[in-house]
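Just one protein chain is left out here, and the rest sit where they should.
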């Protein structure tokens, strides 16, 4: 943090600023110019916040430390890191991974059938919700452990590793028994208790961006997980809330290159929730790969109009099968593969 | 839910729509017009969602059930309800309550001193955080149970009932030992596991609006708590995220009359986080009371520039003391008292 | 503008930064600290923009000139200024003005009848649109000069000065013949050609905030008018676009104290368009006065469901008549009058 004083700041004010910096156990370094003084604050800056300093008399402005995160940053790890979900690596320079499956696990038949069909089309990871975050307390809340067992069975039969959402720290041990990757949903991105808990898990974590979280907020939430020792975090863009109302959310593909420049973590894009309209999933998937996404997460349901959740945005297996070769062509055009 | 068919919908399409409604165990009622058919769906509509129906061939549009919530609605309870925090009633037609205190409990001296001073100025409820949700994992995370004990001591010495935030369901039993009201913070408004848990508590719950939650989202989260049997819920507007960047958030006072028309629950306004700039807290507090708020929650700190969190937005005790008579005048002007 | 260099900036980089400042005809002042150099840029800073400097090698950060506007600022004029519309003064410390009338002028009878009724209830200025900005090219576009004549007749009969919207610089001379104040609508706040034109008018200008303009954008647009010599500008908050969908816009009352701290110009609030729902106009009007607004602009229509535009948000004359004494009470509570 760098503190710049006003041209007319008094010596007394400057001394008070310096003293305040020292109260936080930090080491101020003072440069005197013709009319202003600049106070650089060195040390573990997380101890201090900029805003209380900005409020001190004599301060004209503050330049914050540019990056409040460490472990997620490209300074900490300059090369893109890859995260293994089961035996599938996500991230790094080359491969783009394809995560697919239904919104909710509804029955053993359903998940087995969808798992087989998406695997055949080219998916390498299976997704499916057993614990469902629902806006209404009266909506379907998921099959819970039974759903997890169906997912595990689908993995056994198809070889696809499994990713599923965790909503409550108390469910961690049961989910760890069955899943290959934990998902933190958009509504829990700021649930710091849950973030710390999955930070102690042995499983990788796919962290979805809160639908009104800034890109920096997302990285800070990843930092919570990383700071507990779990370095296997994937960041997932899934649409933000804007004034636009012809789409369900606004899929923010700008986040892809920005995240990849700020962090070393793999970046996943979820066009299904992002645009939220079945017929436009293919175009947004193609665009996501072109923008540099390391993986896509696409919901597929064999009878979307019977789905217990999110049917209107899932694509059918045939659409998915037709989409994969087009994704492959885009990946090839930017020097990657699917 | 009312389904309207397209003018050229075939009989087969209409039959399929009707069959789908029945599959959900619902009872469709059919009205045939000259060119369109209208299908009213009666029964526990929560079983079905509008969007899958909107996707069926032959459907032109859907009018959703206007209110997806029940227990929070003015239909369920036409009169404004009041909620008791300790012995202080919040809500109903007359009194406006004043909740005040520091952002975080930092020491016994700090909380006692602030509690005494805000009580003297006119506050009737004490707030203070012992478990702190912080964007950075490296920031101060709260004094936890020690902080709760300090709050309880402050209540003993001043008589002010105590409200404090819960972030993790596993902390419920310890917080219940000390607090008079639970607070769900803005970042947990969509943490459905936590909502269900506090729905089983004997304590009232002050539910803060997520900073990007719509008003309906807020009411749906309240419904989660109510549906578990805890009818003592207060709704709190605390600022939403918009493109405006000269304030920290945009305090949305429109939410006050809207919430009061849609629900019977008391409405609290938190101008401190809402505008996030100390010097403008008084004007927004006055406006909140004029808009019809049942309570204000205002952060006060005796030395804001030393505060461990949110110092830049807390007001000092003297400002608070000067504000209270002005709030009283506004309350009187709209026929209420403070 | 203050430029701070990186700790490892080379002498060559610093010289290039300094040279670039001089190329803009500006005078850099250099302060050397132990590890960083701070370059203060003095002079007419509008000649230079921060962002190109931020892109230069060796630059760590920039503190922009805090206020890119001059004539609108409280530095230029520390006391709140008042603007005369006809003989009615708006702004300054005491009086709160009441501007009322229909959205569109629809007929001579309509405008005369509404003018008389709002005057009787306490309005001091009449509003009415003759040139209408409509989202659809197929909607009613206003009565144009005929409407202006009806407004002038209403002024003659009631004594109320008249405010009306200008959408096209080519209409200025005809509007100047009839009106007492020009209104720039929300959709033209960034129409810089029109701003310059009204900056040369002898009439005061009520400038509405663009529905997605920041507070600073609004002040910059006012600066366009002021810089052409017209110092009679009123700023009007009228709702911003957010994700919230239970109101038409989000009336941003935070803008009231913020605008009043940054500028000396009178601040008007338009709750009608802001919340856009008739039944909540009274509460938002009361809140606006409590927040410190210098005037309210409230649409009144005697038969809103017959109105050619915006009927759903206009209040009826009886509601207006009942509201005025309540506004008066709020004004009195904060030491002002209506």
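Remarks
Letters A, B and C name the chains as they come in the text, with residue numbers starting at 1 for each one.
Keep this in mind: contacts are C-beta pairs under 8 Å (C-beta built on N, C-alpha and C of every residue); 3 or more make two chains touch, one makes a residue touch a chain.
Here the structure is a predicted model, which is why all the values come from computation and not from measurement.
The chain not shown here is touched by just one of A:41, A:286, A:300 or A:324, and that residue is A:286.
Residues 20, 23, 44, 46, 49, 51-52, 54-56, 68-69, 133-139, 167-170, 187-188, 190-194, 196, 210-212, 217, 220, 223-224, 227-228, 241, 278, 304-307, 309, 311-312 are the ones on chain C that touch the missing chain.
Remark: the residues of chain A touching the chain excluded from display are 212, 214-216, 240, 242-247, 250-258, 261, 274-275, 279-280, 283-284, 286-292, 326, 329-330, 332-334. For chain B, the residues touching the absent chain in the complete assembly are 2, 4, 29-36, 38, 40, 60-61, 63, 66, 212, 241-243, 245.
We adopt the following convention: only the chains that are shown with their structure count from here on.
Put simply, the chain farthest from chain B by mean CA position is C. With centres set at the average Cα position, the gap from chain A to chain B is 27 Å.
Across the assembly, chain C contributes 212, 242-243, 245 as residues in contact with two or more other chains.
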